[in-house]
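Removed: one protein chain of the complex. Kept in place: all other protein chains.
This part shows chain A:
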Amino acid sequence: MRQLIVRRLLQTLPMLFFVSVVCFTMIKLAPGDPVLSFVTPNMHADDIERIRHNLGLDKPAYIQYFIWIKEMVQGNFGYSLINHQPVLGQILERLPATAGLMGSAIALAVILAIPLGLVAGANRNRWADKLINFISYVGISIPLFWLAILLMYLFAIKLHLLPSMGMRTIGVESPLDVLKHGILPCSVLAFGFLAGYVRYIRSSTIGQLKEEYVQIQYAFGSKKSTILFRHVMKHVLLPVITLLGMSMGDLVAGAIVTETVFSWPGIGSLGMTAVKGMDYPVIMGITLFSSLMLILGNMVADILYSFVDPRIKLKG
């Protein structure tokens, strides 16, 4: 197992290199210029050129890339072109907020999706199935930002139950306060995944219910709920682990929207600002970080898979 993990980690290096080349090329091909963030109408053309030179933006793109990768190898993610703060520091500062939001959203989505998917699958074409299917369709179709505004309006403005934005009340350092602030963004992000998971579990359940072991359990007189939650669920959950690994990319995309709307101080909102300002060291840092998460997410999923079902042997 250890060998496998080391091998998989080594494989991530060329992948990250490839991602960095593609990302850098795309940034350089995209229209826009980070220096524009500094330009004011009364700024002299010489001053603009001086800023460009000081930031190293007057060098050819490939030289800029080599400088960046050289620094990267030495563990330096560079400095933001806009606020001159170290990129790594900014990512690490915001990482806990994003990790908390993503982790809780995924967990919430799984907690809700398992019973909903099982119930829908076991009651195919009955009202429960139709209701759950309807919620799933809504979840798939509804844009996250719109759902966010809707929930914010309902729970913060109309019912005064929850704060509308931010990660904490100003000046308050309390885990409970963060939990309260996290309910809406976590629910919005979870809802996007919930729909996909429910549909997946539902169809797996329908498939499993036709299997021989289920018929045997019925023959032994087991209750439907016992069969469903004790036997079928085991088989249904196995592919969900893979689904979780594959969700990492969507999770990052969802977090960008959710964090921006709720002013959640995570990597997503940092990335959004960086893209607007063409702040390429920050964009590169976040992209590499997200790619790493995606790769590691899949690796962890594979490892978990082999634990849950020992028949599966992993091969690097």
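As a convention for this text, contacts are C-beta pairs under 8 Å (C-beta built on N, C-alpha and C of every residue); 3 or more make two chains touch, one makes a residue touch a chain; residues count from 1.
Keep this in mind: contacts and distances are computed from a predicted model.
Visitor: Between "Putative transketolase C-terminal part", "Peptide ABC transporter substrate-binding protein", "Transcriptional regulator" or "Acetyl-CoA acetyltransferase", choose the name on the UniProt record of the chain that's been left out.
Guide: Of the names offered in "Putative transketolase C-terminal part", "Peptide ABC transporter substrate-binding protein", "Transcriptional regulator" or "Acetyl-CoA acetyltransferase", the one UniProt assigns to the missing chain is "Peptide ABC transporter substrate-binding protein".
Visitor: Thinking of the whole complex, not just what is shown, which of A:E71, A:E93 or A:D129 touches the missing chain?
Guide: Of all options in A:E71, A:E93 or A:D129, contact with the hidden chain holds for A:E93.
Visitor: So one chain is hidden, and I want to know which residue out of A:F66, A:Y137 or A:Y153 touches that hidden chain in the complete assembly.
Guide: A:Y153
Visitor: From the listed residues A:M72, A:I227, A:M278 or A:M293, report the one that touches the chain absent from this view.
Guide: A:M278
Visitor: Of A:P14, A:G75, A:G171 or A:G221, which sits in contact with the chain we cannot see?
Guide: Once the missing chain is taken into account, the touching residue is A:G171.
Visitor: On chain A, where is the contact patch with the chain that was removed from view?
Guide: 30-33, 36-47, 50-51, 54, 79, 82-84, 90, 93-94, 96-97, 99-104, 107-108, 110-111, 114, 145, 148-149, 152-153, 156-157, 160, 163-179, 182, 186, 229-230, 233-234, 260-266, 269-270, 272-273, 276, 278
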